[in-house]
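This is the structure I want to talk about, given as structure tokens.
With one protein chain withheld, the remaining protein chains of the complex are depicted in position.
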Amino acid sequence: MANDTNVGGPILKSQTVKHRPRTEDFKHTFKLFIKNELAFVGFVIVLVYFAIAILDYVYPSYLGVRNIDTVASWVPQLASGVPGAPTLAHGWWYIFGETEYFAPIFPVMLAALKTDITYSVAIVITGVLIGTILGTLSGYFGKLYDEVLMRITDIFFSVPTLVLAIAVTTVLGKSLTNVVIALIIIWWPIYARLTRGVSLSIKSNKFVEAATASGSSGLRNVFVHVLPNVLSVVFVQFSLDLGSIVQLFAALDFIGFNQGSPLLPEIGNMLTWGTTYLVAGIWWPIVIPGIFLLIFTVAINLMGDGLRDVLDPKLRR
Amino acid sequence: MILPSAVDWMELRYFILRRILLLIPTILGLSIFMFILIEAVPKAILVTPYINPHVQIPYIIQEQNALKLLGFNYPPPIAYLFYLDRLFHGDLGLMSMPGYPNSVSAAIIDALPNTIQLTIFASIVSIAIAIPLGTYIGARPNSVADQASRVFSLTGYAIPAFWLALLLQLALGKGTIFGNPFGVLPISGSYNPSLIPYPAPSWFVNGYTDPTHLVIFDSLIHGDIPLFFDALEHIVLPVLTLTYGLLAGILRFMRAGMVDASNQEYVKTARSKGVPEKLVIKKHIRKNAMIPTVTVMGLLVAGLLGGVVLVEYVFSYPGMGYLTTQGILSYQVWLIIGTTLVFGLILVMTNLVVDVVYALTDPRIRY
Partner (left out) sequence: MMQNSEGTKSDSDVYLRVEKLKTQFFTSRGIVKALDEVNLNIKKGEIFGLVGESGCGKSVTAQSIMYLVPDPPGRIVSGKIYVGNVNMLIGLDRLAKITIKSETNVKIKRNKRLIKRHNYLLSKIRGDRISMIFQEPTLALNPVLRVGDQISENIMLHLKIEMANAILRREMATRKDYESFVQKVFSIGDKDQRGKEILDWCENYSISDAEELVGNIFLTYQDPETIIKSLEFIVNERKSGTDINRLSRARDYYVYQQKLFEATLKLMEAEANGRQDEIESAKYELNEAKREGGTFLSFRVINIFMRRRIEAPLRDAAKRRVIELLTLVNISEPERAAISYPHELSGGMQQRVMIAMALASSPQMLIADEPTTALDVTTQAQILDLIRNLNRQMGSSVLFITHDLAVIAQMCNRVGVMYAGNIVEEADVNTIFDNPKHPYTIGLLRALPRADRIAGKMVKLDTVAGTVPNLITPPSGCRFHPRCKFKMDICEQKKPELDDLGGGHKVACFLYQEPGGSTQ
């Protein structure tokens, strides 16, 4: 019976995180990860997206549209009056048709990926840094510091993310830079909570207790024992959040924070352009950018779930 | 040793009371947070709606008066107390947007029912579908139905709500794609204004209806059946959009919970008693599978409230989310802070309810 029971374990059982050495066999993890085909496909797609973004920085001319000014300067190619439908007759730039300002969707889309990925990565990385440091310290030192930090994060969690982002951005002033700052401000508590939990459970680990008993200092302990373990959990959350942040960023741009930069190639902005022609039944300016966004978030989720399966010590068998 | 039984109603009452008391610091914290946001805004913008250009009082004087009224002539901690005092009196500040009342609270009171209506409809539809479907799928892991639902869950989780709303407008909206036989549903507003006779009936007050502020219910109450069906049509697409994401979320956890619970030892016990397979699933597995689902319900509702803002924006559905986005356009700080606060209160209340439901579903929770 011992073999087949309690495989998943009751949800409520407190999960203890095993301390694993830093020289953890990375290859093995990667092999496990690749075994999960869906996760691997997701991983590849995400890589492609990042490659596009990077390529856009290095060789912008390969990918057509580069900046705000050029977007507005397109000459209608396909039809008069309204954006032209997808066609291959004018080269592959027009494969997805035209959007507002008669810009070809495909190259603008690629440029938009650069914008969105850059901003999102910047947001998540900053959030991770702030959150992880605060959370780890909080879990490790506990007491008043911990209490205060948790109450502060409580407040952040008591408002829906999007609404909070709207409020903070409005207060900071309506611009995309402020959207980025606002998203950082509201995103760090997630990581603070996460890392606090992990570092708490590691702190109660016999191993760290022993290290403390043998006289190594608290801060050293944090870096030697807690951080490496926290990082794998954070990494999973990071990869999953990238999808949410891209969406959130696009959504904020979509609902009206694009006023400062109405011509910026960005997915939310492109959707705003598309809505102009919604009632005319012109679907491609709406459908195409959304599909690019959807593929990215699906891929991110697949990858993140796969990563969690191999990195989460609770699930790893 | 036998401990007292878990669901003791007296104890539950104390539990709820304690949870409500615990809300107070959270709500105070929320108000402090909102106040910090207000403080970060230039004073000139804050006082704008308090200034009446039509009266013969110089701007400077009016501004001084407004600052004094709002308590901003004191240091921030005192100003916060002024703010808190105004909150207690239901005063969320002023706004000036054409077609809306001057008072933020009044505008929110007009819009709130619509938002609540959307979220509740979406929740009911999602839960009503997700629980039986999750039970069915969770009992048959890796079947065709399960694979299909995984795809559904994945896209539902990943699909941006506002894009889905646009897609639905294209696919099912009246007058978008020419000749689309499915394009039968209205794509904006909560009712068709041309159905309202001129002058509007007395229960149409400032474009909002009496007594519930919900066109669907008020038209029924006042016996206006065409308007009722029209309002019903208007709610379909927004609710559908919201349902997709929520349903996917609940389904995902429900399935995981089912699979996890069916591997537990007590399921073997149930079978060893001769419980028929159907009952094993319904009674023994599902009851346990609900527990993880309930725990994430708070998170899902938070997502839903975010989604409702986008959905209302796309469908111009006159709820709080739409109000907020209108506020962005014309920079109504008091309005946006006000709606944020109200959204926060709704979420806090929902979490309270979720906690209580959780305590009721899992007898192991001590309260």
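We call the chains A and B, going by the order they appear; numbering starts again at 1 in every chain.
Keep in mind that, in the parts below, a contact is a pair of C-beta atoms (placed from the backbone, for glycine too) under 8 Å apart; a residue touches a chain by one contact, two chains touch by 3 or more.
Note that the structure is a prediction, hence the values are computed from the model and not measured.
Colleague: For the chain that's not shown, point to the residue among B:Thr135, B:Asn288, B:Thr324 or B:Thr350 touching it.
Modeller: B:Asn288
Colleague: Which chain B residues touch the hidden chain?
Modeller: Here the touching residues of chain B are 1-6, 263-266, 268-277, 283-284, 287-288, 291, 361-364.
We adopt the following convention: only the chains that are shown with their structure count from here on.
Colleague: Counting only Cα atoms for the centres, state how far chain A is from chain B in Å.
Modeller: 24
Colleague: Spell out the part of chain A that touches chain B in their complex, as residue ranges.
Modeller: By the definition above, chain A touches chain B via 1, 4-8, 10-12, 151-152, 154-155, 157-164, 166-168, 170-172, 174, 243, 247, 250-251, 254-257, 259, 271, 274-275, 278-279, 281, 283, 286-287, 290, 293-294, 297-298, 300-302.
Colleague: Which stretch or stretches of chain B touch chain A in the complex?
Modeller: Where chain B meets chain A, its residues are 25-26, 29-30, 32-34, 37-38, 40-41, 154-155, 157-163, 166-167, 169-170, 175-178, 180, 257, 259-260, 263-265, 291-292, 295, 302-303, 305-307, 309-310, 313, 324-325, 327-329, 331, 333, 336-337, 339-340, 343-344, 347-348, 351, 362, 364.
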